[in-house]
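One protein chain is absent from this view; the other protein chains keep their places.
Now for chain A:
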Amino acid sequence: MELFKALNLFNQGKYEDCATICTNLLKKNPLNQVQTVWVLKMRALTLQIYVDDIEGEEEGIAESLLDNYTISSMPRPGTSLKNPGTSFTGQYLRPKTQSGRPLTGVVRPATQSAMSQSIEQTLKTPRTAMTARPITASSSRSVRLGTASMLTEPGGPFIQLSRLNISKYASQPCIAKPLFEYIYYHEHDVRYALDLAVQATQVCQYKDWWWKVQLGKCYYSLGLIRDAEQQFKSALKDSKTIEVILRLIRVYVRLDQPLTALETCKKGLEYFSNDVNILTEMGRIFDSLNNMSMSLKYYKIIAQEDASHTEAIASIGIHHFYNDQPELALRYYRRLLQMGVYNAELFNNLGLCCFYAQQYDHVISCFERAISLSTDETMADIWYNVSHIALTVGDITMAEECLKLAIVSDNRYALAYNNLGVIQIRNGNITAARTYFHAAANIANFLYEPHFNSAYLAYKVGDLQTSYIAVQKSLSTYPNHADSKTLLNKLERYFTYM
């Protein structure tokens, strides 16, 4: 009866209650008589923290900084994700977020990392209050997604991994699989999970594709990307599943081979035609390659397949917004609103769209709602945008106030410092302006604006050497910036006179 109740609770998704009943049952009987209960408890505990680890994937600081799976150091334009300088084929430079991530429709997995050159920068940029990046991927998952493991259980952990007879359980397929998921998702001990998977796959003579996928997952989280690739490929040969295709795509993205990843996508689409998940990956990859038109094409296909796909709609919206079609963008954002998305970011975007589409009556109310909904993370962004509107309507004082508010909510908001600097130049406070630009450049040297501004300022006051250094920094972050180029030409002419 107890067991039946537990099963029932399990089916209802009340995993915690189910686990309690199982614990009681296990206390009463020795383990080998009630293996069923044991497995049930394992399942219940696993499902409590069962996460979508494909969408929830994140690259740690250590991975992005220290790992180098990339083969080519100087790839052709449009063939690499890591070298943004080589792939300027899109419209122009989109603004970047605080952590240096280019702005996209929605926050995507594994794109938190900025492409930074130095260890200082990598460590500094994410150290704002808002973007707590994990140090390594293996630690990230256990801390951020699997909070359950932080709970200490009464009477010690449910399963003592070090005392587990792995080879015994590996030979029992019906126990091995739930046990693996328990170790992998609940205990986050990839090494034991790998050990189990290796033995279990030997038991079934390398014929079960499921084990191959699990092996691949273990290798992937251990950072053995090439081994993971082999396992996924071999699993795909046995059985075509969307999950494995997605994982293989991630492998190639990690290896910085976007074209191979796209090829994998296309092969996957042959079996699962118009599958939204695979199409999303394609859209994302094209987006990261700055190939906006292709990215848009795929997002449009997704929107046709799944009319309520948030990422597709938001991506199309942002594309139109940055392509000077705020009216179109407005329609997509309103669609999101209709779907029930109700948050600060959306109202912020709606406000901006309304402003550019000259529907001024909505602008203020949108931003008011955005501010009322905003959290600490988004507050600064919204104030920054409000300041932008104030600047455009000519209210410099309000703009300055708003920028200061933005800095109050986030004192490392580089763009706000930059704009404050510009306002200070207008007001004639050269020294203050220079300080602001330097502050902005120090916080985020992936932005070209502060560099250019300080170069321009230095040029105006006649400090050619400083100007030269700053303009070169600006050009290294944005090689095609026309104004910087002009300034550099002027400076070089001066230097040749001397």
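Note that in this section a residue touches a chain if its C-beta (ideal position, glycine included) is under 8 Å from a C-beta of that chain, and two chains touch if they have at least 3 such contacts; residues count from 1.
The rule is simple: contacts and distances are computed from a predicted model.
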Using the UniProt record as the reference, specify the protein name of the hidden chain from among "Bardet-Biedl syndrome 2 protein homolog", "Trafficking protein particle complex subunit", "Related to Altered inheritance of mitochondria protein 1" or "Translation initiation factor eIF2B subunit alpha".
"Bardet-Biedl syndrome 2 protein homolog"
Out of A:71, A:107 or A:430, the sole contact with the unshown chain comes from A:71
Of the listed residues A:3, A:161, A:224 or A:242, which contacts the missing chain in the full complex?
A:224
Sites on chain A contacted by the missing partner chain, in the whole complex
61-63, 65-68, 70-76, 79-80, 85-86, 117, 119-120, 123-124, 135-136, 138-139, 190-191, 194-195, 198, 218, 222-224, 226-227, 229-230, 252, 255-260, 263, 472, 475-476, 479
